[in-house]
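Taken from a larger complex, these chains appear in their original positions, while the remainder are omitted.
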Amino acid sequence: MSVEYNEIEETMSVDDPSEITETVAVPRQGWGVLHLFAKAPRSGADKEGTIALCKRLESSGYQVITFAVLGHKADIGFMVIGPDLWKLREFQGELSSLGYDFSYSYFSITEVSEYASSLSEARKKPRLYPKLPPEGKMAICFYPMSKARGERNNWYALSYDERERLMFEHGTSGRKFSERVTQLVTGSTGLDDYEWGVTLFAERPDDLKEVVYTMRYDEASTLYGIFGPFYTGLIAPPAEVLDLI
Amino acid sequence: MSVEYNEIEETMSVDDPSEITETVAVPRQGWGVLHLFAKAPRSGADKEGTIALCKRLESSGYQVITFAVLGHKADIGFMVIGPDLWKLREFQGELSSLGYDFSYSYFSITEVSEYASSLSEARKKPRLYPKLPPEGKMAICFYPMSKARGERNNWYALSYDERERLMFEHGTSGRKFSERVTQLVTGSTGLDDYEWGVTLFAERPDDLKEVVYTMRYDEASTLYGIFGPFYTGLIAPPAEVLDLI
Amino acid sequence: MSVEYNEIEETMSVDDPSEITETVAVPRQGWGVLHLFAKAPRSGADKEGTIALCKRLESSGYQVITFAVLGHKADIGFMVIGPDLWKLREFQGELSSLGYDFSYSYFSITEVSEYASSLSEARKKPRLYPKLPPEGKMAICFYPMSKARGERNNWYALSYDERERLMFEHGTSGRKFSERVTQLVTGSTGLDDYEWGVTLFAERPDDLKEVVYTMRYDEASTLYGIFGPFYTGLIAPPAEVLDLI
Amino acid sequence: MSVEYNEIEETMSVDDPSEITETVAVPRQGWGVLHLFAKAPRSGADKEGTIALCKRLESSGYQVITFAVLGHKADIGFMVIGPDLWKLREFQGELSSLGYDFSYSYFSITEVSEYASSLSEARKKPRLYPKLPPEGKMAICFYPMSKARGERNNWYALSYDERERLMFEHGTSGRKFSERVTQLVTGSTGLDDYEWGVTLFAERPDDLKEVVYTMRYDEASTLYGIFGPFYTGLIAPPAEVLDLI
């Protein structure tokens, strides 16, 4: 379940502290990721305005993925990714101005998990600077998750070695789906209500079901996975999404 | 509690990947199932528009079941079933355009559970391509459910054999109601907030109560069943539902 | 805590299946019970319309109890009882048309619990076909409840004999209040979010408090009772309720 | 943490059943207590109307305490106390008519707890017929609470003696704050979602924090206390509250 590396985009990361000004908020490492789920205005969405807004952010090198959401939780989802959080926040504000009413959102930052710290730079980069959406994977699912701190099953009370072993098992289980499903796990401890955001991209809608169901039997999920709400949708360019919702 | 097989409809399933285009989102196996629960617009529902919309989707070979919902959770429920999720999403969007305000929804995909994988094709097909609603069963109830991952009672930590034994017992218990109640269990792990959606169709309203109450004593439910909200209603053609709500 | 038997009304129960048509939804045994909690329209409730609506349903032999609700949860409560769920649903729809906005509701069906199956018909009938409200008991309280399926305390894992013993103890404890409080327990497993609905009618408001507080020490409640929200109100004819809210 | 006794008011209690009519709902013992938390209308609160309404109820011998609420939960709180629940309900309805929108409420009845049943009448009366607010204590906090019925720590499974011991310890701990904080505990089992309502009146706002924090180490709270939402505010006459919110 690997994500492609976005070579051009990476150069956008601001690693030189001198570049930080009052209105630039850039992570030391990785990019900000803002998932925004919205109801379109009753009077109908401003199609031209929405397309122009997405284009404008993309022209600054940011990535914007739009998708139609299935069910009552939202009409449309926007996943926006890039270095400066002020830019992401500005995008959010402009969607509000266009009349979108947010029903849910999630804020996280791309990261290389501690268990992957020994990976080569080549394998780390797609996690920090992903190129999305992966080709041909138009079914999308987002959900936030945490690790249990229960009275008996407490992830944070395990040794590092035990956690690494469980994550390795979990990764092996997931890799069997790598052809059909691409996964991006981004960190949100201290940023939003769960500890990670998971975005899955699949070729076919039931691939999402199969991968999550299968992995629920991994010890890391069986004993320690706490899952938030699931938002499932279909990716398409904004014009098509807005035509169909 | 068996569902009839919809022979004509099955041919709609897209199993040839070459048929998949950017705006077609079809499961590898089975059909998408979208339960939509809505409040009618204060100014009154557009009866003609709603009937026409349902007809249009049905004429493409999809199934649309409409029912009046009892209580404050919704005025009307729509259960739509068919191969292409974009079609289901389009239906949702058109209901919005007609002024319906969704209060709840559930998205799942028909499936043959792993414990039923050895069944004959003839017994699998009605689960993947059901013909609904079953004749003469006008009382409907929908609820989502998950299996517990508690600190002591953890379904996912059981062996396959143990789970199969419990599901077999559960099935036997349910089959005693097969005359009166038809059950459709659809999968939603990775798609919506619970792991399965359960739709029950019964001859009489208290059949719903009796079957669920009785099965709550099955070990699979007693120890491992986690139940979401229950939506109970009465099935009728859209015209009649809209007259009565 | 007994309820009177409604002799006339019972004849309304449809036990002959030939009487069931597509637009009649009647339990095999007992009556449907719909509790509706509503906010009156900001512009003021339509008093005449509400009174006429209640009268109309009552003239078909159904029972309608109206009460003013204390606190923010609702302005007014309607408890409607009778054989055909379509009639109850129609009543709900007409309240909507009158501008009432439902904040909560509960749908259940009258029943004779399995522990009372050996009672005489004379004692069963008031549970299936109650005559409400009991004379002189104008304080009302409704709450839904379930039995625990906890990891240690699991009602459904107890033997029938043990459950019967606990229910007998619980009943004995309740009967001490029979002069002051009348209780109606209706079943909702598979119909609404809890397993039972409890409606209490009391002479004085603190009788409600005393009976529920006292019974909380019964083992059936102490170890196994799961209680939903409590709706407390004062019964009066619709005209008086609407004058006062 | 004692409350003063309201001698005049007590005479309002209706202990003679002959006085009870259909539209009078009076506890056998004690007074009704209705906490109402409201958002003022966007167009501004009707100051004159609100003041007149409070005066009117007070002139019937009821007590009305108004306070500005800190934070988003409400703009203004009303705590109304007196014998007839219909009067309290009427007050609620008139606030609605004035455009107030209730965001929360709590209904309870004053009581002498079973552990205090051996107290002298003089010490019981202020609990049943309190005179509020206590002089010079303008910081107010309301929260509902229940006693745990957990799988290990279950208050209702303790012996009476053990509960009495814990309540005595709890009371001793609280009395250390009696100069600075006055507490009124009212009963709501069977009436509202928790089992008791707690209203604290303090000289200074951090007295509220100190007393509740300190008492959380009492075994009765540590092991058995379940706390609902906390509403904190500043008491002032309605005119001043409405000027400031």
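The letters A, B, C and D name the chains in turn, as written, and every chain counts its residues from 1.
Heads up, the rule we're going with is that a residue touches a chain if its C-beta (ideal position, glycine included) is under 8 Å from a C-beta of that chain, and two chains touch if they have at least 3 such contacts.
Everything numeric in this text was worked out from a predicted model, so none of it was measured.
Asker: Once every copy is counted, not just the 4 shown, what does the total come to?
Answerer: 5
Methods note: only the chains that are shown with their structure count from here on.
Asker: Using CA atoms for the superposition, what rotation angle relates subunit A to subunit C, in steps of 5 degrees?
Answerer: Answer in degrees: 145, to the nearest 5.
Asker: Could you give the separation in Å between the centres of subunit C and subunit D, each centre being the mean of its C-alpha atoms?
Answerer: 29
Asker: Among the residues of subunit C, pick out those that touch two or more other chains and give their numbers.
Answerer: 151-152
Asker: Between the chains shown, work out who touches whom and classify the graph as line, ring, star, complete or other.
Answerer: line
Asker: Can you identify all of the chain pairs that touch?
Answerer: Applying the touch criterion to every chain pair yields A-B, B-C, C-D.
Asker: Can you name the residues of subunit C that touch subunit D in the complex?
Answerer: 40, 68, 70-73, 75, 138-139, 141, 143, 150-153, 200, 204-213, 216-217, 221-223, 225, 229-230, 232, 234, 236, 240, 244-245
Asker: Give the list of subunit C residues in touch with subunit B in this complex.
Answerer: Within the complex, subunit C touches subunit B at residues 20, 22-23, 25-30, 32, 34, 36-37, 85-86, 88-90, 92-93, 96, 102-107, 109, 111, 149, 151-152, 154, 156-157, 187-193, 195.
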